[in-house]
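Everything on this sheet refers to the single structure shown next.
Yeah, one chain of the complex is gone here, protein chain that is, but the others are all in their spots.
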Amino acid sequence: MFNWFSKKQNKQKQTSSFNTTSELLHVLAQSMDFEKQTFTNSHSQQRFWVSYIVPLVDFEIVQKNILPYLLHSPIETLDDIKQMIPVEDIIITSDVTTAEEKMHEGYLIVQFHEFASEGALIKAQRNVIRNVSIPEVEFSVVGPKETFLESLEINLHLLRKRIPCNKLTVKILKIGKLSKTKIAIIYLKGIADEENVNTVTQRISEIDFDQITDSSYIVQLISDNQKSPFPQLLDTERPDRVAAILAEGKVAIIVDGSPHALIGPTTLVEFFSSFEDYFLNWYIASFFRLIRLFSVAFSVLITPIYVATLNYHYELIPKDLLGTLITSRREIPFPPILEALFLELTIELLREAGARLPTKVGQTIGIVGGIVIGTASVEAGLTSNVLLILVALAALASFTTPVYKMGNTIRLMRFPFLLFAEFWGLLGVVFCFCFLMGHLLQLTSLGRPFLEPIYPLRVTDLKDALIRLPFSQQSKRPQHLRPEQPIRFSKKKAKQKKDIDE
Amino acid sequence: MKKWRVLLLASFIIIAGGCIRKSILDDINILTVIGYDYIDKNSIKGTALIPVYETEKILNETFTTTSIASQDIFEELQHESSDPIAQGSLEMVLYGEELAKKGVIPIIDTLQRDSRIGTRLYLAVVNGTANELLKGKYGTRGNGIYLSNLIRQNIEQRDIPKTNLHKFLYAYYSDGRDPFLPYIQKEKDKVKIVGIALFDGDRMVHYIKESDMFYFKILVDRYTEGTYTIQMADNQYAAVKSIVTDRNFFFSGSKERPNITVDIEFRGILHEYSQRKYNKKIKQKIETTFEKEIVKETSKLIKHLQSHQIDPIGFGEEAKSRYRNFSYKAFYENYPTLDIKINAKVTIIDSGIVD
């Protein structure tokens, strides 16, 4: 993880390759969606040139707020523009770098000479965004129904609305040589550990990449161990979840153009907690969390155990089950490993096909695949029906993971386990588990241990890990975040006990 | 990262050299019961029972072979079988009576040495030959399940004391105890438990008849369920169902020649009473009759065991735990003439839902 510090400081200052503004405009003009027009001010008879990239500019703003004033107000110098035009962001500059950057964000450039180096940059950005919609990836039955969008401003708005507090601090960085994506690092000052904030800021500013399209790029680029199949930052599309974790003292990252926020530092158990857990009574929430934990273990281990048992450990099978297993296996020409791989891959195929197709067709595929292929392969004697049940259950169990990326990891994890089971039976399964354990023990998220609060054991943090205790028990922020203000609310008040009839 | 190369290397090593011989469930013949019979001094006959699983029922397939030693029989059987024979799920081992009288340890040694064989395995002695018994067809779920369930349910709910390979070996290796095994017999399309075979060391010397099995069990084991009918007078019967029995040993006197008292406690419920009236007096009467019966029968049984110089009840062990520097040799020299007294206490705790 510490190769971060040894990495060469390869952050060069972003400079334009052009020397003059006119040179820049000349290059831009090579693209046909670039427009350059000439107008004359009716008062001063001053001619001026307006250039802009057409798709980036909102014509309504141009026609209502810019052109009338440019044409009919008394404008003689560039400074006059700043005073006359009712647009909030007007920059007067001769710096080519700024000009280039701003024009790509949807600014007009107004020049008084065709080849002048100085010009006024006027903001006329066009924003195309969809409406706030219902969360689809992290759906919850109860609770808020809004998601982040592809616009950073709106996302920040959604967050600010939930935390109307001056502690909420936003740092914005621009990353990506081509995309120049705005990346916001959000935290609550005085609550979040500065070290975490600094780690995130440092890692993001060190990114050297041409195009950042989505927040998942950032996850892959700033993870502690980029070769690990485990996601080391939690991603979410729910503003409520982000607001909640900010209050805990974590750091959130929002990328412009991505409807998914990133949360760090995170832990393994957090990937198995759905945000809906907090909307339900704590008994029910804890029960569901345990179910999820069990289903993950089941999903990863059941087919390997099947393969191991059938290959090597027939002694383990209870004798009442022996008949069922043998009769279902008798017709199958393949060894258990091929049978298991065949079915596992079928399920993966179905899932992948379902995910790539439009929703309605996808559902049909699922039913056709599940029922037709499943039944047919059993009847054709390619797979045993016992294994079919196990694989289907395992697939179902893997979908209970609330975080999509973790679900993928879990499905992938099954294959090495299968391989080890094929070679060493149960010993192989445990051996593979040891590798997994060793891997997870070494994993960190933003430099904080990934297996926390299980290892290193922090008993106080277990209140919201494998089970969720009631809110009255959650008076302290998680220890592993090292929050600067560890107390959330007064525990005394929450724990006040009353006598009978009082 | 080096770590990933390590992982790759690990998987490579396993794939390259780690192959172990598999025993895929449907490609092996799973041995469930094996029977041994005595032929002559140098050879024994082994009969193996392998269930053939069909969709609806389980068929029996038997292999018979003769060989000099038990382990050899597994090998010899392989010559007859199309799939390799796997002995890991062995549920029961039968010994022909003649073999049992010659000694079973040479054969049992394979069972305890082989790590694949479980210790919950049932052993039994067959009146007649094991071969003949295994050739029969019992129940619909195959002979293996039939035989092991027969023993199991008789241990759990009837009057066979707890027995399996572990118990047998425990008693065999113990200086102060002798092993015993169920004694079974083929009867047309059923198998019947006809008694308990008693061993001196690994040699069967005698057996207890069916009617005495109840008394034997209350002496060696904790008896939990089972009904026993006592005759009160002519045409007067009472059936008592036992709930709990317990026995305690008391020793007094010298360690070479202790006086032993066995307290038997019996608690049960009245299951059936042939007379119309049942009251406190009759309850007491049933209790005392039953007590007398227990004392009489168990004393007889113990005398019998003493006369054969065998100790399946484990008096030796009990004595050992009560005396320092105990010597089994001295104890067993006096064993046939030891004074063993029985006290019985019977309590009938209820009489069902009617009076």
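Note that the chains are named A and B in the order they appear, and that numbering of residues resets to 1 at the start of each chain.
In this section, contacts are C-beta pairs under 8 Å (C-beta built on N, C-alpha and C of every residue); 3 or more make two chains touch, one makes a residue touch a chain.
Here, contacts and distances are computed from a predicted model.
The listed options are "Spore germination protein (Amino acid permease)", "Deferrochelatase", "Iron(III) transport system substrate-binding protein" or "DNA-directed RNA polymerase sigma-70 factor", and the UniProt record of the chain not shown names that protein "Spore germination protein (Amino acid permease)". The residue from B:Ile44, B:Ala130 or B:Ala171 that touches the chain not shown here is B:Ala171. The hidden chain makes contact, of the residues B:Arg120, B:Lys209, B:Lys296 or B:Lys345, with B:Arg120. From the options A:Leu268, A:Val429 or A:Leu446, the residue with contact to the unseen chain in the full assembly is A:Val429. Although one chain is not shown, part of subunit A still touches it, namely residues 312-313, 315-319, 424-427, 429-431, 433-435, 437-439, 441-442, 449, 451, 455-457. Interface residues of subunit B with the unshown chain, by the touch rule above, are 2-3, 6-7, 9-10, 13-14, 17-18, 20-21, 88-89, 112, 115, 118-120, 162, 166-167, 169-175, 177, 317-318, 320-325.
To be clear about the criterion, only the chains that are shown with their structure count from here on.
Centre-to-centre separation of subunit A and subunit B, using mean CA positions: 64 Å.
Chain contact summary for the complex, subunit A toward subunit B: residues 225, 227, 309-312, 314-315, 317, 319, 322-323, 325-327, 329-330, 332, 335-336, 416, 419-420, 423-425, 428, 435, 442. Against subunit A, in their complex, subunit B makes its touches with residues 1, 3-4, 7, 10-11, 14-15, 18-20, 22-26, 28, 30, 32, 51, 53-55, 58, 86, 88-89, 91, 116, 118, 144-145, 148.
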